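A protein chain is absent from this complex, but the other protein chains hold their places.
What follows is chain A.
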Amino acid sequence: MNVLSCSINTLNGLYDISGVEVGQHFYWKIGGFQVHAQVLITSWVVIVILLGSAIVAVRNPQTIPTAGQNFFEYVLEFIRDISKTQIGEEYGPWVPFIGTMFLFIFVSNWSGALLPWKIIQLPQGELAAPTNDINTTVALALLTSVAYFYAGFSKKGLGYFGKYIQPTPILLPINILEDFTKPLSLSFRLFGNILADELVVVVLVSLVPLVVPIPVMFLGLFTSGIQALIFATLAAAYIGESMEGHH
């Protein structure tokens, strides 16, 4: 009984300061289905940021690039480099997928850390990075699965199934299992990292509002970038793996 009162008091106090909200969603109803409005709103903002900056910077390409164009060229080179190292010579058609994957996750993660979402009050839940909702990460991971299946089929037709009994048919169950673990690990890695990062920052801010959370925030920015890179690199690696020849 003592423990109970203690914990409730502590929790209450903590809650009043920090306003930590886990698993709270702001619901909209679309045709009888529920959606997480906060995720959609932030994802729209992310998409607008990406498209807007791209339109402004790439509208009128110069032979000697301006600062903005230079940055976008650098990003494109970076994405091409990732695709090329993971997929190989036939990376061309996959650049948009890998690039959008990287940019969407990266801008989403950083928007969660850098944009002052808290200014906008929602009736329930709160605005945060779209990637800290399991729906987003699973959606991206499933798209990756579809992408590598498509890559394999378009390259090798039904011969793609041959890879399930490589190198020996004994590994068939493990190979099938892999198709489930890949999207699972992709989505949960991203979700867990971003959610944990935001929670750590929020809790630290609630405990010590000054100075102390700053290194953690920088660590969060770093982790966010790394997670985006990991997701894109793994997606490219899976696509490359399903396209490579098994002899």
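Definition applied: contacts are C-beta pairs under 8 Å (C-beta built on N, C-alpha and C of every residue); 3 or more make two chains touch, one makes a residue touch a chain; residues count from 1.
The definition used in the following text is that contacts and distances are computed from a predicted model.
*Asks:* What does the UniProt entry say the missing chain is called, choosing from "ATP synthase subunit b', chloroplastic", "DNA-directed RNA polymerase RpoA/D/Rpb3-type domain-containing protein", "Large ribosomal subunit protein uL14m" or "MIP18 family protein galla-2"?
*Replies:* "ATP synthase subunit b', chloroplastic"
*Asks:* Looking at the whole complex, which of A:Ile55, A:Ile119, A:Ile170 or A:Val211 touches the chain that is not displayed?
*Replies:* Of all options in A:Ile55, A:Ile119, A:Ile170 or A:Val211, contact with the hidden chain holds for A:Ile55.
*Asks:* Among A:Thr136, A:Thr223 or A:Ser242, which residue is in contact with the omitted chain in the full complex?
*Replies:* Checking each option in A:Thr136, A:Thr223 or A:Ser242, the one touching the absent chain turns out to be A:Thr136.
*Asks:* In the complete complex, the non-displayed chain touches which residues of chain A?
*Replies:* 1, 3-5, 7-12, 15, 19-25, 27, 30, 33-36, 39-40, 43-44, 47, 50-51, 54-55, 58, 61, 63, 69, 72-73, 76-77, 79-80, 95-97, 99-101, 103-104, 130, 133-136, 138-140, 142-143, 195
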